[in-house]
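The complex appears here minus one protein chain, its other protein chains still in place.
What follows is chain A.
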Amino acid sequence: MEKDHNVSRRQFLTYALLGTGGFMAAGVIMPMVRFGVDPILQADAEDDMVDVAAVDDLTDVPQAFDMEYEQDHGWHVEQVTETVWIHMEGDEVVALSPTCTHLGCTVNWGTDPDNPEQFFCPCHFGRFERDGTNVQGTPPTEPLHRYEHEVRDGRVFLGTNPSPQI
């Protein structure tokens, strides 16, 4: 008898039980997993441009400006202040992030007495040119990240997420 069937009684039971059990478990687990992974699936917040400096204040020497904006943390809104290094390259505004591309320390302009015309990172002596290009032979392997910018009525507005150059 048993041999006449493609699916044995035992196999049928196994499939039926695993199927129903799996369906029930999925019903319980699925909402929780979707709940847990929500942060990576939520639409990115619109990157509002922030007023940071007056074009007239900019020179060809990088200066540190404060960028203040509100960051939405879900149930809390945080007032964030970040530092941005801004200078003019001809007519072009260049806004660089002070986060070292080696391991994330904070760079400063001209603090290495031997290289007063470069950005300097105190952690492992990383250096960057004025336009952010990393100096060969120092630890960083890519240029400082750059902020998207816009000039409106003589004021410089920046996006809040610097992106890699190149």
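Just so we're on the same page, a residue touches a chain if its C-beta (ideal position, glycine included) is under 8 Å from a C-beta of that chain, and two chains touch if they have at least 3 such contacts; residues count from 1.
The rule we apply is simple: contacts and distances are computed from a predicted model.
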Chain excluded from display, named as in UniProt, from "Menaquinol:cytochrome c reductase cytochrome b subunit", "Manganese transport system membrane protein MntD", "ABC transporter permease" or "Electron transfer flavoprotein beta subunit": "Menaquinol:cytochrome c reductase cytochrome b subunit"
Touch criterion as defined above, residue of A:36, A:90 or A:137 at the omitted chain: A:36
For chain A, residues in touch with the removed chain: 28-29, 31-32, 34-36, 38, 41, 74-76
